[in-house]
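Before anything else, here's the structure in question.
With one protein chain withheld, the remaining protein chains of the complex are depicted in position.
When the chains are written out, they are named A and B in that same order, and each has its own residue count from 1.
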Amino acid sequence: MTWGYVFRRLAMFFAVVLAATTVNFIVPRLAPGDPTAAVLEQLMSRGQQVQGAQDIVTVYRERFGLDDPMIVQYGRYLFNSLRLDLGSSISYFPQSVTSAILGALPWTIALLSVSTVIAFGLGSLIGALLAWPGSPRAVHRLAPFLMVLSAIPYYLLALIVLYLLAIWTGWFPLGGAYSVFPNGFSFPVLWDLAYHAFLPALSIVLAGLGFWALGMRGAMINVLGEDYLALAEAKGLKKGRIFFKYAMRNAMLPQVTALAIALGTAASGSVLVEVAFNYPGIGYLLYNALRSSDYFLIQGVAFFLVITVAFAVLVLDLLYPLLDPRIQRL
Amino acid sequence: MSKLLEVSGADVVFQLGLNKTKTALQNVALAVGGQQPSITAVVGESGSGKSTLIRLLLGLQPPSRGSVRYDGAEVSRLSGASQRTFRREVQAIFQDPFAVYNPFYRVDHALMTPMRAFGLVRSRDEGYARIETTLQRVGLRPEETLGKYPHQLSGGQRQRVMIARALLLDPQIILADEPVSMVDASLRSTILEILFGLNRDLGISLIYVTHDLATAYQVADTIVVLHGGHILEVGDADAVIHRPQHPYTRALLEAVPSPDPDRDWNLDAEPPAPSAFLPTGPIGLYHTEPLRAVAMPLRPDEAPTTAAAVQQAVNATRSHHHVQAKP
Partner (left out) sequence: MYSLLRNTRAALLYLGASPKMIAGLVILALLLLIGLVGPLFIDVRLAEPISVRTNQPPSADHWLGTDSGGRELLAVIIAGTPQTLRMGVLAGVIGTTIGVMLGLFSGYFGGWWDRIISGVTDTMLTIPPLAILLVVAASVRAVNVEMMALIIASLSWMHATRVIRAQVLTLRELGYVQMARLSGLGNFSIIFREIFPNVIPIAFASLVGATSGAILSGMGLEVLGLGPQNTPTLGMTIYWALLYAAFSRGMWWWWCPPIIILALLFIALFLIASALDDFANPRLRSQS
């Protein structure tokens, strides 16, 4: 790893942020009508229901400064986005888009990271065992089942899980993240949180498991053909040591690369899982924003989704050299 | 008489990193073609710069310093018709007779495509007529060769089809990069015989790049010894093989196991590392005999000669008694 590498990864991160901001800026302007039209139309259709409608209109007129040249508008938009000022939400007015999202983001990050780590770890282990000639028969029988699982998207699995384990059997809650909003941490509170998170997490784990297992199986088959494995065996090393230290360790490298690429899709999928379970993360926030045509909140959720994933990928890319001894350390 | 392909004072330096470079060739001068069609063997181990030299001569690798000229014109600046002429007239045969075939197509594709691309034939039938004659010239039966996929032919057959491919383009010069090292031993002499015949009967000049001194001696007029990107010795093939003068050439010859049962192979002797023969300071080629030059430390008072000059000298003497084909 060189400074050039670190610099490139950082540049990529900022390129993503810039791209997301630009899309957010350009797309509404490509749509017919001026950008405030949608907001105004929204407010009018709701009549008196929105308190301070006039305030919102003023805020947006000012914010867009529609008489300024495009480049000035863009510059201002960029500047505002970078300091995370994404305007105020309509459905959560007077809350700002950023504060609405920051309230929901921890739920999403906790759910997504825990379940992705479980899916990645467990899937890789199963995949490695699938390719390993010495593993028990039962493991090999898992393969077709995992293939089917990996084909079904997060959202559909979530609906199936929801029906089977919540509605039909009644074992788990139908949705939400807690029975009463947690104040402080005690065992019952944690238990309640885990109880509510179980089904959404299970959906994400099940949906990811097959993908990681099949990827690992492929990488492992390649590694098993290498001479250093035959050598390790000839040296009389213990099976378990060969499996973990020689085969799995090398096969994990492409998996980590794949993780960086799959994270975006996983995040998209888990947003939908939240919708299915009314889980109060950004997916659920998004669903409400869509229902009430809260355009700035929709943009904000998209923006945060992009930078959260980009940040995770950045961290992963910077950690990768620690795993791969062929890459020089700083 | 054929056109001259000439490298003079060429360096090839690869940029590996920000401040890391590798010099693949240094101050190389060579000539192929010209007044007398000739065969020059370039002998070197892997890493000596052989492959870079071939790429340089084919115009696929521009020199970092110096020039590569064909018929008087700088190769990297050729364009349009003259570039096409160069491409057609300077052909190559490579080491791996399998990788050069696109596995997607029959061998016919490898023969027909270049003729079509250079506009040498007007119709498919005309093309096939030429292909059949040429295949016979390299000792293949057209009916057993055409319509086959590369993997259905033997290594020797594939290499001969490649020679036919080059011949179909009426080349002036053929660069053969280890053409027999991946072919079965029993077929090697057949292929070398064909290459030798191209020079003798068709007046095509060849550069024969190899690591094998024995085959170099069999076919070449001049032998050039390349090591670490430097030319260390150049001279008449007989002289270089029988009376090597540079220590590296001597080491190479000593490394060849002798088939004489009375001579020990002396496997215990630790041969000096190849890097031991690399020059430590600036060097130049100086004549030790009229038909020979050896690399020595640069002399301030004497202008060094070039491998190209020695080649020309060898060719000039050979042309008088060129018929003395070696076994």
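Quick note on the criterion: contacts are C-beta pairs under 8 Å (C-beta built on N, C-alpha and C of every residue); 3 or more make two chains touch, one makes a residue touch a chain.
Quick caveat, the model's predicted, so the values are computed rather than measured.
Undergrad: Going by the contact rule already stated, which one of A:117, A:151, A:190 or A:231 would touch the omitted chain in the full complex?
TA: Of these options, the touching residue for the absent chain is A:151.
Undergrad: Of the residues B:3, B:50 or B:88, I need the one that contacts the missing chain.
TA: Of the candidates B:3, B:50 or B:88, B:88 is in touch with the missing chain.
Undergrad: Identify the residues of subunit A touching the omitted chain, counting contacts across the whole complex.
TA: Touching the missing chain: residues 12, 15-16, 19-20, 23-24, 27-28, 30-31, 38, 131, 147-148, 150-153, 155-156, 159-160, 162-163, 167, 174, 217-218, 221-222, 225, 260-261, 263-265, 267-268, 271-272, 275-276, 286-287, 290-291, 295, 298-299, 301-303, 305-306, 309-310, 313.
Undergrad: Can you name the residues of subunit B that touch the chain not displayed here?
TA: Given the touch definition above, subunit B has residues 58, 60, 84, 87-88, 91-92, 94, 96, 98-106, 109-110, 113-114, 117-118, 165 touching the missing chain.
Just so we're on the same page, only the chains that are shown with their structure count from here on.
Undergrad: I'd like to verify one number: the distance from the centre of subunit A to the centre of subunit B, where each centre is the average of its C-alpha atoms, in whole angstrom.
TA: Result: the chain centres lie 58 Å from each other.
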